[in-house]
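The other protein chains are all here in position, but one chain of the complex has been omitted.
Up next is subunit A:
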Amino acid sequence: MRAFDFAAPHDVAGALDLAGGSSAFLAGGTTLVDLMKLEVMTPEQVIDINRLPLRGVRQEPDGLRFGALERMEDAARHPDVAGRYPVISQALLLSASPQLRNMASLGGNLLQRTRCGYFRDVTTPCNKRAPGSGCPALHGDNRGHAVLGTSDSCVATHPSDLAVALVALDASVRLRGADGERTVPLADFYLRPGDTPHQENVLRLGELVTEIVVPDLPWAANSAYVKVRDRQSYEFALASAAVAVDLRDGRVRDARVAVGGVGTVPWRLPAVEAALRAGESHEAAAALAAEGARPLAGNAFKVTLAQRAILRALAELAERR
């Protein structure tokens, strides 16, 4: 770990004043400190934002709002979340471990970095960490890598479970920077790697995530998050599916489907949703999840697995009715 300056401002304005250049906000630190130890992230200044009043979950006219510093475990256990958006609650509770969830914030979760082993090992090339140095994952150890939204520059997955659930629910993030405030749909927040895998999102230098907004969706009470991995806990997804269905009289009226662990960004599947709305079979609809998939030597199974995760979620939701 490199030496750094440390500050702990009391309010948002103070944090924004300090931010910029080679600074990093510190929330739970479960990504930041980890990557600083590995020297993947080497900020000269660390700004602890934990004193900022960005906590809590509350209902507003535009939907349910989460403070960016709300802890994962608290958010998952919040009755409004568990009752009205089980997909969010489940995505959070299937993440990491209780200790980590008690430390880690929602904002930090959305901004966590990829788990690609080359990205995390500074002795290897990696276009995301060191632009232009190459992508060893293309022909190397890539069982955990993405099949959707990849480029020849980078095939790393976005690791967040929460983001998959939020993208399915049309959530937005509220951002505050020196130039003021703006709201960005989460689906537009993340950038596919293209030729610039080091640019992962539209957050500007020194900009702070202040809130997450989830619009009302009454039938999201019938939602589920299926996470598939080699071991039963304490592991990122090989594939996951966030699914909500509006079921009436045994018929799908509407559906939301997104997958994780397979895309370079949280991957919404409008084609699958449309097929379900059109009354196609679960199998026929899920098959559309494979559209545009580009498997690598080690991860071809993910194309099938993502579809199976969707089918499993749909089956669970159908059973619950």
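Annotations for the structure displayed:
Here is the rule we use: a residue touches a chain if its C-beta (ideal position, glycine included) is under 8 Å from a C-beta of that chain, and two chains touch if they have at least 3 such contacts; residues count from 1.
Keep in mind that, in the parts below, contacts and distances are computed from a predicted model.
The listed options are "G3E family GTPase", "Xanthine dehydrogenase YagR molybdenum-binding subunit", "Sarcosine oxidase, subunit beta" or "Ligase-associated DNA damage response exonuclease", and the UniProt record of the chain not shown names that protein "Xanthine dehydrogenase YagR molybdenum-binding subunit". Within the full complex, the residue among A:His10, A:Arg51 or A:His139 touching the omitted chain is A:His139. Only one of A:Asp48, A:Asp80, A:Glu235 or A:Asp254 touches the chain withheld from this view, namely A:Glu235.
For subunit A, the residues in touch with the chain missing from this view are 1-2, 39, 115, 117, 120, 123-124, 136, 139-141, 143-144, 226, 228-235, 238-239, 301, 304-305, 308-309, 311-312, 315.
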